[in-house]
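Sharing a structure, written as structure tokens. Questions coming.
Yeah, one chain of the complex is gone here, protein chain that is, but the others are all in their spots.
The letters A and B name the chains in turn, as written, and every chain counts its residues from 1.
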Amino acid sequence: MAEKIKVAVAGNPNVGKTTIFNALTGARQKVGNWPGVTVEKKEGTKKHKDHILEIVDLPGTYSLTAYSADEVVARDYILEEKPDVVVQVLDSTNLERNLYLTSQLLEMGTNLVLALNMSDRAETRGDDIDIRRLESLLGVSAIKTAANEGRGINALLDSIVNKTESNPPLPHEIGYGGRVEENICALEEILGSDRELSKNYPSRWMAVKLLEGDENALSKLSSSSIEGKVQNFLSDLDHEEYEVEMADKRYEFIGTLLPQVCTTCAEDVSPSDMVDKVITNKYLGIPIFLTLMWGMFELTFAFATPFMELIDMFFGWLAAAVTSNIETVWLASLLGDGIVAGVGSVLLFVPNIFILFFVIALLESSGYMARAAFIMDRLMYTMGLQGKSFIPMLTGFGCSVPAIMATRTLEDEKDRLITMLVTPFMSCGARLPVYILLAGTFFSRQAGSVIFGLYVLGILVAIVSAKLFRTFIAKGQPSPFIMELPPYTRPSLKDSLQHMWNQGYLYLRKVGTIIVGGVVLIWLLAYFPQGADYGSADSLIGSLGKLIEPLVAPLGFDWKIAVALVFGFVAKEIVVGSLGTLYGTGEGEALSSALVADPGFTPAIALGLMVFTLLYVPCIGAVAVIKKETGSWKWMFFQAAYSTAVAWILALVTIGVGNIVL
Amino acid sequence: MEKNHNGLKYISLLWGILYMAAGLVQVAKGVGLLPASLVSSSLLPAELAGGLVLVVIGAVFFVATFEFSKDSFEGSAYAYVGILLCLVFGTLYFLSMVADLINAYILAMEGYEKWTFVDSFKPALYLGILSGVVYAVWKNRFKPVNQGGF
Partner (left out) sequence: MTSRIPLAMYPTGQTCRICDVCAGKGLKRRLMEMGLTPESIIQPLGCNRGSFLVLVNGTRYALGRGMANKIIVEPVYGEVPQFG
């Protein structure tokens, strides 16, 4: 009988946690979101010796103090779900800092297995780690691994299984000494009087957290009988003093432990530092960075063309096959004009998005991304943000949804808010179909430059907006920038492909759900009422268009564009699909000729429409993420209103100027 | 050590000149300073952005040469980054050539009727191949200081 074991993988950032997780689970992963927050949650299962391991990848954290969304997620999972085993991945070359998290995991009374990763690197350096000694001192299991070479993975699986069969550990206690210890005891006593509570949370751990002024821990008491007592007790204390003192004690504990288990060789300046000198060179740093960015987009577009052509051909064939083989007129229309054409127009850009995610994964796993953040820090500072904000914004070129989720690495609330509000201005992959159609149709020879110009416009609007928000809304300085630079590694093709697939899968799922729904809705509105021509002014969609036309009439947009933009809110790709429906032409060449033939659709209008599409309210997915991540309707509505207003104004200017110049 | 650096120094200088020259010609053609047909419009195309990339790579090699001439060991780090950039962009142009190849011969896409192999044989690609050869031969000389860490 297979026994299920719940395993959580924890660890500092940049210790190879993802590689270990991938090696443990293989390609069978499930990506989703943690309930309540949109921090990406990865799960996988692995069968090992009659046991089924259900492995969850916790976000990378330095500690479990509830400092950022990541830490709360990791901590709550351990507290609430009570995994059978927690695997902490450590960087063998930097045990001191990694053991800090270990000390916190031990305090929580977890059943802990340590994976001393990057042991190859430590060995090359000449470090000698006595893991038996480490095991006996901490009461944990420890395994040396080198995940990039696949070393130690089997041993790790063995020891996870063995761990569940051994006795549960006693919560490890760090003696804090003096007045800290007195207060912990007093608090423990108060907490112990509530049976329910002390059953759910280890009392000592709770006492420690409360003393550190952990608000998240305090909120867990909110429904208990002793909340008032605890509040009273805490109100006399100055948490700030305790916080640092307790962190100090933990390091002291590690400091006494470490010499007994390992001899470390002094770290010298390594080749990687010399490469850093070049890459962050005062004059060459930014050019090299821009070069690589350009290369990334070049690859995204150039290498995707054959795949796009194939997808286009396939859906063209499918649509034709459907319409000609299904006798029922309405059904053929729904499937052919509606679903196949609509979904096809969106799937067309999947190669672009996959390649972009792949390159971003390469940059991230090679270690370059952190350097890029460093290079960009100065520039980001002038726009009122800090270097780390750059990474979500770059991801924003792929899709705003993961980009907004990526802002969780920003600890400062204001930095995070501003980054979330401006990230949608980075032109995401979904907007590209619109540019390709319109720029291709109206600016054939300069299409490339026009599209490039739109990307630049998006970046400029983001910069100016960030500056405005920093001046008027989230006043103050960007929080001081500090970021760990992971050592350079040869990026693993497997991990990058896995990352690409995980991110791309979320996109595909969106296509499968929201977009299919949106497309069907458009088709229904265009098809009914009975008797009206498909997609004509008499159809429901036509009436809707007429209704909202006045809103965009000053820009020179007609009802068809108005309708397309409304549906673009579902997903921006749909702008193309709905124009296709409204002009009754489907996708591709026919739509292009129809647009050129429409006297109301001038090049200036096309340009304005592209500007509007770039800037107006992001798609429903992105808006929902903003709501979730900011936790407030206010910021969601603010973002939607602000971006639409900016879009309206800039589109007006564009069309005005365009009418004169073009 | 000394000997290694001498070889690397001249390679850096040569590569710096090659990339810089090819880059500047592309840029000049791109902005219209030089006629696009000069030498060959496919082997040295009019491409502004692509040219700038080559100029940046050339500059990295020039800095390497400069550092070597000061007898600074940092030169090898610049040369290493430089050669990596050559390889990265060589690969990139190679992939886009593969894409063009598929477009032209397998999918017979519009606009590719007159495409030939030479049209995608851009400077970044042939210089990249050359760099690949040099790197394969001199792999150990390029890696700065020691073998570890990469």
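We adopt the following convention: a residue touches a chain if its C-beta (ideal position, glycine included) is under 8 Å from a C-beta of that chain, and two chains touch if they have at least 3 such contacts.
The structure presented is a predicted model; accordingly, all values stated were derived computationally and were not measured.
The absent chain, not drawn in this view, touches the displayed chains A throughout the complex. Only one of A:Thr19, A:Ser63, A:Asn183 or A:Gln498 touches the absent chain when the whole complex is considered: A:Ser63.
The chain not shown here is touched by just one of A:Ala247, A:Ala332, A:Val516 or A:Leu540, and that residue is A:Ala247. Here one chain is not drawn; of A:Tyr100, A:Trp205 or A:Tyr435, the residue touching it is A:Tyr100. Within the complete assembly, A:Leu485 is the residue of A:Ile190, A:Leu485, A:Val516 or A:Ile548 that touches the hidden chain.
Touch with the chain that is not drawn comes from one residue among A:Arg151, A:Lys229 or A:Lys277, which is A:Lys277. Where subunit A meets the missing chain, the touching residues are 62-63, 65, 67, 93-94, 96-97, 100, 239-241, 243-244, 247-248, 251, 264, 266-269, 272-273, 276-277, 280-282, 285, 370-371, 373-375, 377-378, 381, 386-387, 411, 477-485, 487.
Everything below uses one rule, namely that only the chains that are shown with their structure count from here on.
Centres computed as Cα averages put subunit A at a distance of 34 Å from subunit B.
For subunit A in complex with subunit B, the residues that touch the partner chain are 121, 124-125, 270-272, 274-275, 277-279, 281, 284, 287-288, 290-292, 294-295, 298-299, 302-306, 309-310, 313, 487-488, 490. Those residues of subunit B whose C-beta lies close enough to touch subunit A in the complex are 49-50, 52-53, 56-57, 59-60, 63, 74, 76-78, 80-81, 85, 88-89, 92, 95-96, 98-100, 102-103, 106-107, 109, 143-146, 148-150.
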